[in-house]
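I am attaching a structure below and will ask some questions about it afterwards.
Left out: one protein chain. Kept in place: all the others.
By letter and in written order, the chains are A and B; residue numbering begins at 1 in each of them.
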Amino acid sequence: MLYEYTLSAQREDFYSITPQVREAVAKSGITDGIVVVFCPHTTAGIAINENADPDVVHDLLIGLNKAFPDRAEFRHGEGNSAAHLKASAMGSSATIIIAKGKLLLGTWQGIYFAEIDATVSQRCAMPHKTALYKRFCLCAVA
Amino acid sequence: MLYEYTLSAQREDFYSITPQVREAVAKSGITDGIVVVFCPHTTAGIAINENADPDVVHDLLIGLNKAFPDRAEFRHGEGNSAAHLKASAMGSSATIIIAKGKLLLGTWQGIYFAEIDATVSQRCAMPHKTALYKRFCLCAVA
Partner (left out) sequence: MLYEYTLSAQREDFYSITPQVREAVAKSGITDGIVVVFCPHTTAGIAINENADPDVVHDLLIGLNKAFPDRAEFRHGEGNSAAHLKASAMGSSATIIIAKGKLLLGTWQGIYFAEIDATVSQRCAMPHKTALYKRFCLCAVA
């Protein structure tokens, strides 16, 4: 069972997608199994982290940018190699256990689409590009 | 098939959970499929790494703390944003293939609950908190 969603990611941020994952799992009718959340982009990832204090996401963005900064040695012409690095550090997917029809997340866990490309806001500001839509896909398996 | 375990993680360390994963897979009766090991905490993760030389785990902790140190710019009041970062770098889950009823791990691979919150030992030392129990969950799918 496959579900696809889009979101408007106009700037570097962690976008909560827990509601969409819950919705898809409910639609699937699967009560016990797993759900895979997959990001088909190479400069974004899927992360599971704190759902309560928005300061955590703020700090995640800072810490990732410090660990994986842009570098003079980088060759990729688009100038967003740091985002490619952060994408592989976060991972292209997350797998969550489904138990009794519900996501088996911890109390403080939320699922995020991590848009970690610092150049996204510049691209969105270009003429004729009012927004950059990103996709994510879910597959539930019993 | 869902299995839950707890462990006492009183300090920053990689705790081997390979025996528990093997036990759960044996109980599941699944001979060919996958097992998902999931960490429901946001300052810990699941990692697969060297099972033989304990110096590797020692070095992993050092390398992670150097790559993702605490920073003055961090806002999260609990003071453990670095652990949140390391958790997303390690990942909240690991997926291992089951073949002929056994985990298809490499010769040198072990599965670890990575408690990477440097503030854990201080919390454990607080009055009335002699230990901090952490959970992990497994789901085997055929």
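Everything below uses one rule, namely that contacts are C-beta pairs under 8 Å (C-beta built on N, C-alpha and C of every residue); 3 or more make two chains touch, one makes a residue touch a chain.
Because the structure is a prediction, the values reported are computed rather than measured.
Asks: Please identify which residue in A:L7, A:A99, A:C124 or A:C139 touches the non-displayed chain.
Replies: Touching the chain that is not displayed is residue A:C139.
Asks: Please pick, from A:R22, A:H41, A:H58 or A:R123, the residue that touches the omitted chain in the full complex.
Replies: A:H41
Asks: What is the set of chain B residues that contact the non-displayed chain in the whole complex?
Replies: Residues touching the hidden chain, for chain B, are 32-34, 47-50, 53, 55-56, 58-60, 62-64, 66-67, 89-91, 94-99, 104-109, 141-142.
Asks: I need the residue numbers on chain A that touch the omitted chain, in ascending order.
Replies: Spelled out for chain A, the touching residues are 1-2, 36, 38-42, 67-68, 71, 73-78, 81-82, 84-85, 87-89, 91-93, 95, 135, 137, 139, 141.
Convention: only the chains that are shown with their structure count from here on.
Asks: Round to the nearest whole Å and give the separation of the Cα centres of chain A and chain B.
Replies: Whole-Å distance between the two chain centres: 21.
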